[in-house]
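Inspection log for the structure reproduced underneath, given as structure tokens.
Of the protein chains in this complex, all but one are displayed in their positions.
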Amino acid sequence: MKILENLTKINRRYIFLMVAVAVIVPLIIPMNLPTIPGKYTIKLYDFIDKIPPQSQPVVIAADYSPSMMPELQPMLESIIRHCFAKKVRVIVLTLDPNGAALSEAALKKIAPEYDAVYGRDYAFLGFKPGSSIVMMSIGENIRQAFPADFYGKSLDSLPMMANVRNYADIPIVVSIAGSAITQSWIAYAGTRYHANVGSGCTAVSTADYYPFLQSGQLVGLLNGMKGASEYEYLNQKNGYSKAPRVAGKGMDAVSIVHLLLMAFIIIGNVGYLVARHNQSKKQGA
Amino acid sequence: MRQKIPGLLLVLFWASLSLALPARQEPVTAEPAAAVAPAPEVKAGDTPNDGGKAITVTWQASPDEARGLVDGYEVLRSETAEGEFSKVGYVPYGFTSFDDQEVPQNARDYFYQVKTVGRGAAAFTLSAVSNPAQAREQWFNTARVNALISCILFTLIVVIFITRAKRGQSLFIRRIAGLAAVEEAVGRATEMGRPILYVPGLSSITDVATIAALNILGQVAKKAAEYDTPLLVPNRDPVVFTVAQEIVKSAYAEVGRPDAYNHDSVFYLTDSQMGFASGVDGIMAREKPATNFFLGMFWAESLILAETGAATGAIQIAGTDAISQLPFFITACDYTLIGEELYAASAYLSKEPMLLGTMKGQDWSKALIVFLLLAGLATALIAPGTRDFILKILKVG
Partner (left out) sequence: MKRQIPLIIVLTLGIVFFIQFFIPSQISTNIYQTTLQWEIVISAFAIVLAIGSLINHHMLKIQRRKPHWWNSIVTLIAMLVMALLGILGRVEGMESLGQLYRTLFLYVQAPMDSAMFAILAFYMASAAYRAFRARSQEAALLLISGFIIMLGVVPFGSLLWSKIPDIAEWIMMVPNMAAKRGILFGVGLGMTATSLKIILGIERSWLGGGGK
């Protein structure tokens, strides 16, 4: 019984050590835990999947900085892979000053894997300050917000942009962000200009977006590392991607840490209940 | 500027077009067969509740909108009914109004026309010209009458309770454990001969939570001065830092111990959120304060601060209105002030009748809100049609 009582007094250094192990080991040795896509991931995936090839482009707004990269970059990469594999055109832009380098790196890495050609299959518009003002001017004409792409080429010189004027020609805007900027996309692009909006957000901010899913203002939602891993899984299952699953690996660690947390809570409670039981017995005697 | 070029081109294009065509022709017949039906009933009027120089234009949706043929509506303005109309804005389909915020002059007639833009490049149709409208400046925002009434009502309730308190009527305030512990927490630091750490949140002075935290700092500093216990107040915001410094200094003077005030006890750390967290963690690890106060606005660093404090064995009192951080403080601190308890702290600690009066007023106002909530719910359930009306009177413009 004494051992059980001691369960309430595990030194926090051991707890830290175990958390570290639970994070590091799955990253080194992938466990490939099963992935069961959630309904909002499937909704977003299916929406993009149904866009006809070589037609109107998807807009991905990668509005995040390096500190949110672990959760959000895999989302961006998976959606780009999905689009390239299905020959769906992609426009990537960012309203975060630190976002341009990240999204450009993703495009440069993935385009060769699918023989995607710049200007025909995808365009990179880079960073533009002004957030909601930019969103609104895309509603009139995307050329007003971005007269030229990231590399200084006029949008009209890119063949894929020929029939793209505003949100009416964009089947969906996917906002990948860890800040409240997604709410602006919903308000301006969605409510005001009737665009379909999808979201990829960090796990901590997910709770803020449930109301928009309920009201139908969001087509679908990728919830942090979990959502990214589910999207990667759907890509692989349908043969759209052979790339290693970065978020899947991360999700192994996240799952194990969650289990470890639950285990700690159970251990702590068992110890606590035993101690309380013993104490009341002592008081009874 | 570059963004305006396409708009300018459109205006020029339209100007040349309007020169080439008779100004007030019947739009439907004049356009090619593919043109969409015009927007009927175009009306213009002063935009209400503003500083002038704005006119609101409304119209009915084009009959073709329901058939999915309409892309949006362009709004055009002119100084005369026959004159040259130029584009002032564009709204997509589904919208039937536009606020022209760039009207050149108040109290002057302007005319509007709405151009229905069809899907596909060339198809568009002009509406009839609107009535003349003038922009005017208003001196009272009628959309905020509800806010004014509730402010007056709230102030009245508070004043009633303050007068009652002044008359010496005793007011019952429930015990708030976190605040009752303040005295004990300061005493503990004195006994142990260790400092008190006080973090007034990470937000700026514009946050009311920061102001509440600074109010409590005044009380804590007074007690620290009385007991001669060292106080450490690290800051993240420069303005909050200067105010905090002044408050602590005055508190020492107030209890007649200005000489005991150490100018270096209130200091500025850094603007970086995580940098601040690591700085405060370092202070806790080195100085081992006996008591930690985390009051005000906190974000993701809340648990990083509170867990370190718990590990150093300090007694911890936290308080914030950042709802998402409350669970972290509740788990890691001994006492947590939840939401409004933070605002009640100053009244509770000083026991001043006037302050207690405002607290009572607050409680009664809350009871009034709960009553209105239930009444609104009941009305909306019994007569569902009233829902929109209730929402309308509650909306602040």
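By letter and in written order, the chains are A and B; residue numbering begins at 1 in each of them.
To be clear about the criterion, a residue touches a chain if its C-beta (ideal position, glycine included) is under 8 Å from a C-beta of that chain, and two chains touch if they have at least 3 such contacts.
Not measured: the values here are computed from a predicted model.
Checked against the hidden chain, the listed residues B:44, B:76, B:196 or B:221 yield one contact partner: B:221. From the options B:125, B:203, B:291 or B:362, the residue with contact to the chain not on display is B:362. Although one chain is not drawn, the whole complex shows that of B:128, B:192, B:303 or B:380 it is B:303 that touches it. Of the candidate positions A:19, A:148 or A:243, contact with the hidden chain is made by A:19.
By the touch criterion stated above, the residues of chain A touching the omitted chain are 10, 12, 15-16, 18-20, 23, 33-36, 38, 66-67, 203, 207, 210-211, 214, 223, 226, 251, 254-255, 257-262, 264-265, 267-269, 272-273.
The missing chain lies against chain B, touching residues 49-52, 137-141, 144, 147-148, 151, 154-155, 158, 162, 208, 211-212, 214-216, 218-219, 221-222, 235, 238-239, 241-243, 245-255, 264, 266-270, 272-275, 277-278, 282, 286, 300, 303-304, 306-308, 310, 321, 323, 326, 328, 330-332, 338-340, 342-344, 346, 350, 352, 354-355, 358-359, 361-362, 365-366, 369.
The definition used in the following text is that only the chains that are shown with their structure count from here on.
Between chain A and chain B the centroid-to-centroid distance comes to 29 Å (mean Cα coordinates, whole Å).
In the complex of the two chains, the chain A residues touching chain B come out as 12, 137, 139-141, 143-145, 147, 166-168, 192-194, 204. Within the complex, the chain B residues that touch chain A are 2-3, 6-7, 71, 90, 92-95, 119, 300, 311.
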